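Of the protein chains in this complex, all but one are displayed in their positions.
After this line comes chain A, so read on.
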Amino acid sequence: MQNIFSLKTICLLFLLVSSISFAQDEPQKMHLEEIAPEVEGKQSVKEEIKEYINHHLLDSHDFGLYSYVNDAGEHKYVGFPLPVILWDNGLQVFSSSKLHHGESVAEVNGNYYKLYHGKIYKTDAEGTIHYDEHHHATNVKPFDLSITKNVFTIFLVGLLIFFMFRRMAKSYQKGAIPKGMGRLLEPIVLYIRDDIAIPNIGKKHYKRYMSFLLTVFFFIWIINLLGLTPLGVNVTNNIAVTLALALLTYLITTFTANKNYWGHIFWMPGVPWPMKIILAPIELLGTFIKPFSLLIRLYANITAGHIVLMSIIGLMFIFKNWLGSSLSFGLAFVLALLELLVAALQAYIFTMLSALYFGSAVEEHHHGDEHH
């Protein structure tokens, strides 16, 4: 009962948050049109849309849903602050609300910090930022361990997946037929086992990798889907996140590989010996390129999807007439449906290719190789 309750609470919370941001979308749009009077022309809207997209693609120190300028010309931000953790001669922990979105200086234990272009710099009491000739800030950057928006979302998704699978496991205790969450997840889990893991890794070894494959599939899938909600989270747009995922695949491949795998890399059987020497560095490089392509593919696909989707939504504010706006609305709608597919497809591809690499790492020696 407890679990059902907690899950319903989470679902409700999600719906509530997304509906709030939906409802609040209206004033934001109106504001966009307001600050683009005919005198300023189209340039300012374009600039603002560009800035908004760039801002969306970056990680931030607070969980902002949206921001607007009120009648008095003040910037108002709606969202909640997240903890900032800095390593600067000892641990400095404070709330990101102290940074005021870079508008003022935060004073913590006698140190001054200022947010500038999404990065925290150490400054003097007035918050002066020094620049070099390329207009890059030269202030000291303390080591940033903050719970940023991305980190917060990763925690949230981890918790969500934990509750989902806890429910699934619980439903099997009552009988072999799953109920509720189990009924939803069982076909997906079976699909990953029967159509991804077993054909690629083999019946003998697949069990060792199932936990990783399932985790990575559901993690990427749910986080991609969250990126399509009006919450505005974008975790797989962050190359560090995809790097960590690909690194896990690489490490697992490397540390579970058998003699046969390394033999195929350093001393390829069945080819003349001068070829073996040429092939060894190529194959070694290949082991790095495989996870690298994994990380680039996920990152680039999701980033490209977000940029295109937001640009097309932005077109509505540029056209500002019936025909153009309805056209871009239809396009955005179709594209959003496509992004739903891409969210699942990228999770599938990542899992599939990981399974393929694991399969090559544990492949048994073929006795036919010597006769080739």
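Operating definition for what follows: a contact is a pair of C-beta atoms (placed from the backbone, for glycine too) under 8 Å apart; a residue touches a chain by one contact, two chains touch by 3 or more; residues count from 1.
The working rule: contacts and distances are computed from a predicted model.
A chain of this complex does not appear here, and its UniProt-recorded name among "Cytochrome ubiquinol oxidase subunit I", "Ribose transport system substrate-binding protein", "Phenylacetic acid degradation protein" or "ATP synthase subunit c" is "ATP synthase subunit c".
The missing chain, though absent from the display, is touched by one residue of A:Ile49, A:Leu65 or A:Met352; that residue is A:Met352. In the full complex, chain A touches the hidden chain at residues 195, 292-294, 296-297, 300-301, 345, 348-349, 352-353, 356.
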